[in-house]
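Mind having a look at this structure? Questions to follow.
Note that one protein chain of the assembly has been removed; the remaining protein chains are unaltered in position.
Labels for the chains are A and B, by order of writing; each one numbers its residues from 1.
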Amino acid sequence: MLNSSLLVATNIDKNFPGVKALSQVNFTLQAGQIHALLGENGAGKSTLIKCLTGAYRRDGGDILLLGKNINPKDTLDAQKLGIGTVYQEVNLLGNLSVAENMMIGRQPMRWGMINVKEMNRYSKALLSQYGLEIDTSLLLSSYSIGVQQIIAIARAVDLSGKVLILDEPTASLDSAEVKMLFGILRKLKDRGLGIVFISHFLDQVFDISDQITVLRNGQLIESVATDEIDSIDLVTMMLGYELGEENKTKHYNHSQGEPLLSFTDFGKRQKINPFNLNIAKGEVVGIAGLLGSGRTETAETLFGVTAHDSGVAKLQDKVIDLSTPRAAIANRFGFCPEDRKNDGIIGDLSVRENIILALQAQRGWAKPLPLSEQKKLCEHYIKALDIRPTDPEKPIRLLSGGNQQKVILARWLATNPQFLILDEPTRGIDVGAHAEIIRLIESLCDKGMSLLVISSELDELVAYSHRVIVVREHQHVAEIIGADISTDNIINAIAANSVEPEYVLKGAI
Amino acid sequence: MNSLKRLAPQLITLAVIILLNYLVFPDFFNIKIANGKFYGSLIDVLNRGAPVALLAIGMTLVIATKGIDLSVGAMMAICGAVAASTVDSGGSVYLALSLALLAGVICGAWNGVLVAFLNIQPIISTLILMVAGRGIAQLITKGAILTFTDPGLIFIGSGSVFSIPTPILIWIFAGISVTFIVRKTALGMLIEAIGINQRASSFSGINARVLLIMVYVVSGLCAAMAGTIAAADIRGADANNSGLWLELDAILAVVIGGTSLLGGRFTLIGSLIGAMIIQSINTGILLSGFPPEFNLIIKAAIIVIVLIIQSPALKAHYQTYRDTKKPPEPAPAPSSRTTS
Partner (left out) sequence: MMQSRYLPLIATALIFVIAYALCYLQYPNILSTRVVGNLFTDNAFLGIAAVGMTFVIISGGIDLSIGSVIAFTGVFIAAMLANTSLHPLLVFGLALTISASFGAMMGGIIHYLQMPPFVVTLAGMFLARGMALVISTESIPVKHEFYTFIQESFYRLPGGGRITTIGALMLIVFIVGILLAHRTKFGANVFALGGGIQTSKLMGVPLASTTIGIYAISGFLAGLAGITFSLYTSAGYSLAAVGVELDAIAAVVIGGALLTGGSGFIAGTLIGVLIMGLIQTYIIFDGTLSSWWTKIVIGILLFVFIIMQKGFLLAASAPKK
């Protein structure tokens, strides 16, 4: 029976000082299977992966590859044994050609030198099996992330050939790219590869996987065939409790008063086409759209990260300057960016310094916030947002993603903004913190703050938005208001294929 | 208390080197007054260390922003030349000082604009002035060593106030005032913020450009003071040799002082101690009667030892050793080695 099992891990233990990261975990991957590995942050899935690929040394248990006991000492060793890994951030080199990336270390040689022609030909032929017909002599950086991802997969499969581990491969892809990727995964599966697939997107998991294994707190919860489980059960397993209110849709009936902010013909060439947008006090405007559609670009243009080159912005009928983040902040704007690590946190500074940063920048360097006031602010927000650990002097980089997100929220709340832009506020954070942030959004808007929230999780948008703007191909294409807001309507608007933008403004403006 | 603990390795290093100096030269701590001025080896360390200490002040701030200023030596030459040529052509010492400082501000602003507005990497931006600066200085001195006899300017290099040599007073005063300004305002934190993550800092409303230009201007000002002291000391502006390789000493002082070349958290006091460590080494070699040929070798050896002690690789080993004894903290993001 074990004959068809490609990779069998039994009773894997991994301890970090003081923490049991994995305890007696079993994991079995069949050849020709796509096996989803699920769990909250800290559940142990990346630890398990790292034990399989040799990035960590396991403390106990056995790993059998095709019935043979293996002990990979690092990822390269695992690769030689047949286990290849592709990470979310494409771990290839943009300054090398596509062919060099695929062939580095094993370039075909002729007369003691690299046979560049053969190297380009081989890699081109290899990629064409994946439906990519590209010039492999060009730099990798001249291709989109989606193409780079496929190149990384082709490379990993070519090098290892038995097991392919994909760690959040779809996180930075748009839906067309995801579709292409899944097509490739199915082909690889048919070729007999075993694929481990880690993703936060449950619908993708249901779409692509054959088997689902759920981990929680370093323990195996269950491993089931995908068609024998539904999403509610899956979430229950992952969380250990039922999801509450957050799954239901609430339809607000927000009476739109005088707009607080109005943007007319606001846009930036090559980023987002000019759009009109009004936002009332206490209103939550959701932005839906695929990655690269122009949703983040909308936020960045509003906040002055990329200065707009057309249109005007008015705050209660007064024209305002939004050419830089500083100008936007002066108008009491706030912005929690999508890329928390690179655009949000100041890693080495303490939680306290991260919280007061925007407020201090606003006051200017010459007027420092007294330490006692800093401490009071931090104490307040650490309590109000339930930031953990509670020590304000801890460097923020040591916090989990969800807590970092809360610190950045606190940074803006401390400046008392009237308009807050949140770009993917719940991306990459665990489900518990997820629910808290959604509650926070609702309570902020109850207090009269206006919000613009970008999210790829449509349920979430439906739950808190008074209005949803749909963005497609750098254009605001539809606006869905009040009771019309539903995932179906949003999906229809995103998927609509009209050449002419159907920019319909419904409701009062 | 806390900062004392953080600077312990630097203070211990300094103490050990001074002790070594004392062992090879028992008169090291002897200080006497002659011509109304303190004399002695210890004073000599403080006095000779003035240019590097001054440069280290500006360099610390620049390095904290994840930058580096390779042009400080060349700026010293330019500013020294400006001061010398001003008194040479009949200007007062005050005019000479003002023009030298102005030259420092202009040079610093040039570097700052390249870094802040054109987004050119600091090591590259300041390389330009490092290469061209000595040419400019020679242009001012017309290729010769420009000597002067103005007593006011000479006072900057070899005069004294309350028996303390002027250069010592200048660097200590500069060190204290910059530390005070940086730590009593929010400047220090904002500089650290842009050094750690400039993009996120800009998103939070920090005016990174102004701060960047500011730190390069401070570096230019420090170089101007150092250049004036160096010129006043030899009573002449030597465009070829003034401040030659001092940018390297200044960077070393900062690194030895405990500020990472990768930017972020900085300590000015650490850098000043670093400058004194370097100068103690120089003086010690001189005093020990070692043939001066060995200066550079010994200096290199000591740099290597100090740096190995501070090496991130060794620190990581020490960390894992400590972690096996203590409960761990959540794993920090893997820090990638960046090249400067």
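The working rule: a residue touches a chain if its C-beta (ideal position, glycine included) is under 8 Å from a C-beta of that chain, and two chains touch if they have at least 3 such contacts.
Every value quoted in this text rests on a predicted model; they were computed, and no experiment measured them.
Colleague: Looking at B:161, B:176 or B:297, which residue reaches the missing chain?
Modeller: Looking across B:161, B:176 or B:297, the contact with the absent chain belongs to B:297.
Colleague: Given that one chain is not shown, which residue among B:98, B:138 or B:158 touches it?
Modeller: Once the missing chain is taken into account, the touching residue is B:138.
Colleague: Who touches the missing chain here, B:7, B:20, B:106 or B:128?
Modeller: Answering carefully, the residue with contact to the hidden chain is B:128.
Colleague: When the complex is taken as a whole, what residues of subunit A touch the one chain not shown?
Modeller: Residues in contact with the chain left out: 75-76, 79, 91-96, 100-101, 104-105, 107, 112-114, 116, 135, 137-139, 141-144, 270.
Colleague: Since one chain has been left out of the picture, which residues of subunit B touch it in the full complex?
Modeller: Listed in rising order, the touching residues are 68, 118-121, 123-125, 127-136, 138-139, 143, 239, 248, 251-252, 255, 261, 291, 293-301, 303-304, 307-308, 311-314, 334, 336-337, 339-340.
We adopt the following convention: only the chains that are shown with their structure count from here on.
Colleague: Hey, how far is the Cα centre of subunit A from the one of subunit B, in Å?
Modeller: That gives a centre separation of 44 Å.
Colleague: Please output the residues of subunit A touching subunit B within their complex, sorted ascending.
Modeller: 16-19, 303, 305, 325-326, 329, 335, 337, 341-349, 353, 357-358, 360-369, 395, 397-400, 411
Colleague: Using the touch rule from the top, collect the residues of subunit B that touch subunit A in their complex.
Modeller: Residues of subunit B touching subunit A: 184-187, 189-190, 192-193, 196-197, 199-207, 211, 264-265, 323-324, 326-333.
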